[in-house]
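Apart from one protein chain that is not included, each protein chain of the complex appears where it belongs.
Which chain is which? They are A, B, C and D, in the order written, and residues in each are numbered from 1.
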Amino acid sequence: MTMIFGIPVQALMGQLLVGLINGSFYALLSLGLAVIFGLLRVINFAHGAQYMLGAFAALLLLTVGGINYWLALILAPLFVGLFAALVEKTMLSRLYKLDPLYGLLFTFGLALAIEGTFRYFFGASGKPYAPPAQLTGAVNLGFMFLPIYRGWVVIASLAVCIAVWLLIEKTKLGAYLRAATENPTLVQAFGVNVPLLLTLTYALGAGLAGFAGVLAAPVYQVSPLMGSNLIIIVFAVVVVGGMGSILGAIVTGYMLGVVEGLTKVFYPEASNIVIFVIMAIVLILRPAGLFGKDA
Amino acid sequence: MAAKSGPIPTDHVAAHPRAGQAQLLLVALALAGLVVAPMFLYPIFLMKLLAFALFASAFNLLLGYTGLLSFGHATFFGGAAYFTAHAVKVWGWSPEAGILLGVAGAALLGLVMGAIAIRRQGIYFAMITLALSQMFFFFCLQAPFTHGEDGIQSVPRGHLFGLIDLNRPMNMYYFVLAVFVLGLLIIRRFVNSPFGMILKSIRENESRAISLGYSVQRYKLGAFVMSAALAGLAGGVKALIFQFATLTDVTWQMSGEVILMTLLGGIGSLLGPIVGAGLVVSLQNYLATSDFPVTIITGVVFMVCVLLFRRGLVGEFFATRLGRKLGFRSES
Amino acid sequence: MQSEPRVVLSARGLGRDFAGFTAVNDVDLDVAHARIHALIGPNGAGKTTVFNLLTKFLQPTRGSITLLGQDITNTRPDKVARMGLVRSFQISAVFPHLTVRENVKVALQRPNGLSTQFWLPLSALDRLNPRADALIDRLGLAPYRDHRAADLSYGRKRVLEIATTLALDPEVLLLDEPMAGMGQEDVAMVAGIIRDLAAERAVLMVEHNLSVVADICHHVTVLQRGEIIAAGDYATVSADPRVRSAYMGSEA
Amino acid sequence: EISDGKVKIGILNDQSGVYADFGGKYSYEAARMAVEDFGGTVLDAPIEVVTADHQNKPDIASNIARQWYDTEQVDAIMELTTSSVGLAVQALSQEKKKITVNTGAATTELTGVQCTPYGFHWAYDTHALAVGTGGALVKEGGDSWFFLTADYAFGYSLEEQTGNFVKSQGGTVAGAVRHPLATTDYSSFLLQAQSSGAKVIGLANAGMDTQNAIKQAAEFGITAGGQRLAALLFTLAEVHGIGLDAAQGLTLTESFYWNRTPESREFGERFKERTGVMPNMVHAGTYSAVTQYLKAIEAAGTDETEAVAAKMHEMPVDDVFAQGGKVGPNGRLIKDVYLMEVKAPGDVTEDWDYYNVLATIPGDEAFLDPAESGCPLVQ
């Protein structure tokens, strides 16, 4: 067997693939966060909670309404988006004029409240959610056993990432949003309904988190805590990618998934912090992030 | 990230002529309150409150007066706690020497972190400090002297200057109170000094300050190290109060908590972080042994505070007529 | 005029590129003591960029800069300011939440070495009040002395900025469109002030208000597309057909 | 003879984090149930149970404990899930001269080098888990092991003790990978375990970490590929949490199973009536600990710590949780533990009847001999 750094090539390929799969979760989550941050200048600390909401929505749809995975994949993000829109309209929107810190603080409180509520009603340890029958099982790739569901995760998240990227970069929407973050009043004075735009954006970002939650439900235990530690890592991904850069968030998401995967092989204890090490290095060398425009 | 405040009315309500006296009276009352408080309240709780109030004040020195949002202050607080605890427990140092070591260690960590982070601004600054503090967390997790998850337990409080037995709760309490007051005096002098004036102007318009000939990096670094050292003071004291140094104190959540305290109370005023810390600590303390779901309530309190008291509780009070009559200015 | 004006600030072959775009190219400039030197040119000609290069807010791609006999091509901007080269900004730069007097005092305290003393009380700065107030009076800001800078109208912010700049008593003063946005009565006042100031120092200013340039400037350099197209006194320069077509139009 | 006129027992554990089902509010219920079954009073003094959430943080835990002792006249603290908390509170309690009975934490240190005269360790420990799961699997042919270990003291000691035991039985340890606490994705680690070729993958972690690892192991076809999964710390509550689909075939060790004897059945049913869940070893252990503490007070005729602790060391333990149990001079309760296998979903006929009891391991085998525990109190 050929070896690289004492690891058989076959095994290494498996690890790379696994990293890529995890990267697709990061990409999807950081995409939502980047949309919200890049456009609203709100550091959405509730992103992890909204991800968890998506997973729970799928679970409840199944257990209470008997609604299957495929429908949940559409309904749950919609539900999360709707909830987010409501929050934005009634509360978050009052904070835009203030320092971004306040948005962070508010969403932090929101995250605590949401997680606390679910913990109160569902307990901390969570519930299982079975993958849809069509996606169970695994294929043998020779170098590894690939669960079919994981393959689907990669495809679904790639498709959604590309769609969102096109929506924002290739339509005028993106320009409106970027301008609105700088000077909402002026953009509104040009005739754009900025408040509505911001509501929709926040809903979109949260909806993406919800979507990731549904995707994650069959893989991880659906638990109120599933998103609580995620936010800080995903936020690091967004920063490394370059804040405000949608493409940066996506690409960095995949990349860091792979890097983290490799760390799990060579220095597993450090796999939780490797992202921060990379973040520090990137910010020192390229302050605007890998894909960010220079400030 | 400098705090923006809303449009400022030009016609300030004039401070009452005896506003200065009124403020002095308030401070004296507060001090008197703190001196007698342990007769009525659990001293450990009070000490915790003071330690966190000092921590938040140290943090506010940076955020409120320099406009730098550090997301890594747990490093200084928790790091100092470890240094103090180790010195006192393993090396058998006296408590005051242990605390001084904590302060020095925190200042050194602050110098390193500051030197790296200070070249960046706003959210990038916050992120670098976060990244560096995560690395410090990892160091603490792996380094043998911290004893990982168990932490450094049963740290002896010892005798202050070899004389005063800190194992007696009242002695310990007045020691902590003295440290707290000292810390606040240092902060107060620092922000109301010519140096503080320059910090303020850097926060307001950095390139203008450069063009006036100020090397803003050095000023910022100075403020950063000062803030780190004071956070270390709080951390060292905390280690003695609870006789404990743990990973909790170096996690990012701790950095987040101090941000919360400061913002809830109101940045940019001396009183704000103290009130914020008081609120958060009391809330935690009360909820920990009550039947309420802790996180829901904490979360809702934060949301409400952010929505209703944007300038922080103290900032809102200062902005009321009474506050302005008393001569307080919401400074941010 | 006196014998030989002493050159205090000079640039040779100054140039700066931005991502393939040359904003400033091959600029030679000599600014002399007790003289007012105007830098004019169409919008986007590179005037502000030249200012940024001279004050080291931008690093030149090419060329060298000498201030008071010392090479400052690689010096940091705050150092340059301490050496006596101080600028104002084209887009008004004040400390918005400080009062007018505090704004001026921020500048006044620097040469005093007070600014690093974190152990002194603020009242240590009180001894700067008379000088601050004198400047404020001189620029007609006395009624607003205790107002926050943020509450001033645009024009007054510009005046305040000049006051702050003057507080440093610089050897060389760089003013970027000091009169833009100012009312006519202020224009005359500020022009008078600049003329007074120039008695003891060098002034380099960018200004589009040609009557002011004609009135008070001893020497004019015209920039277009980053390069010098004409230099000399106002009469010479304004007669140049290239300057007329590129900058002045038919009016002047 | 009862101080402050009442006996107050504190149940301090994780009520909102990953161990909230492992012990949590259910342990509090178990304690209250024990008090009610005891009659509500001891030596004519009322018995009160208080509870608090320590959020798995030793500093928070010792704060609460300190406050309980200082201001609320708590006489004993029990449960104390997670090792770092257990050690911290036991040390503090020694200083304050109060009794702790630990039913939630795993570390053998509690009754080893860090043992105290007033600290008791009741339900299980890492040694029992190692002997139970490790020993039994080696006997069944699972003689090569690979560990997925949580990167902290508890994980290490579980790995080390199990590994040693496996080796002492003639097995080998093929390798180990240490993952950070609260990792969500285990696929990379599982691939490493898979390619190691070991017959058994030992999960030296706890709570949500174990749950996610098991779930993903099923997904990656680990068990289908012939490797066995041994969850070193896993109880009925966690099995219920991830469901039988993922948990089937899992081997684990507990010191209590509700469906083992008629008495345990009766207890389990009453417990479920109150709480909605069947008890695991932590809940049953807490019930037993409270009961034994009250019995000791009764026997001592006082709630004075020294006397009660002496009685607790002396008296045999006979209740629904432990039969013929005895307490060592280091504070360790020595009783039988059981090796379980999780049933396949099709084999379950009754709600919560998740286990086949594979073997009973006698207490003297399961737990360290007090003389060898390293406890300084044992000569």
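Things to note:
As a convention for this text, a residue touches a chain if its C-beta (ideal position, glycine included) is under 8 Å from a C-beta of that chain, and two chains touch if they have at least 3 such contacts.
By our rule, contacts and distances are computed from a predicted model.
Not every chain of the complex appears here, and the one that does not is recorded in UniProt as "ABC transporter ATP-binding protein", selected from "Glucose/mannose transport system permease protein", "Heme exporter protein B", "ABC transporter ATP-binding protein" or "Hydrogenase expression/formation protein HypC". Among C:Pro5, C:Pro111, C:Gly181 or C:Gly232, only C:Gly181 touches the chain that is left out of the view.
Contact with the chain that does not appear here is found for just one residue of C:Val80, C:Leu128, C:Val203 or C:Ala246, C:Ala246.
Only one of A:Pro77, A:Gly109, A:Pro147 or A:Gly244 touches the absent chain when the whole complex is considered: A:Gly244. On the side of chain A, touch with the chain left out of the figure occurs at residues 172, 175-176, 178-179, 181-183, 185-194, 244, 293.
Contact between chain C and the absent chain runs through residues 18-19, 21, 40-49, 90-91, 151-156, 177, 180-188, 208, 210, 245-252.
Keep in mind that, in the parts below, only the chains that are shown with their structure count from here on.
With centres taken as mean CA coordinates, the chain nearest to the overall protein centre is B. For chain pairs B-D and A-B, the one joined by more C-beta pairs in contact is A-B.
Centroids of chain A and chain B (each the mean of its C-alpha atoms) stand 32 Å apart. Centre-to-centre spacing of chain A and chain D amounts to 36 Å, using the average Cα coordinate of each chain. If you average the CA atoms of chain B and of chain C, the two centres end up 42 Å from each other.
Across the assembly, chain A contributes 116, 119, 269-270, 272 as residues in contact with two or more other chains. Shared interface positions of chain C, i.e. residues touching 2 or more other chains, are not present. Contact between chains, using the touch rule, shows up for A-B, A-D, B-C, B-D. Interface residues of chain C facing chain B in the complex, by the touch rule stated above, are 55, 57, 76-79, 81-82, 86-89, 93-98, 102-103, 105-107, 109-110, 114-122, 124-125, 147-148, 150-151, 164, 168. Those residues of chain B that touch chain C in the shared complex are 5, 8, 10, 189-190, 192-198, 200-201, 204-205, 207-216, 222, 226, 331-332. The part of chain D that touches chain B in the complex is made up of residues 16, 50, 52-53, 57-60, 62-64, 66-67, 70-71, 83-84, 87-88, 91-92, 95, 151-154.
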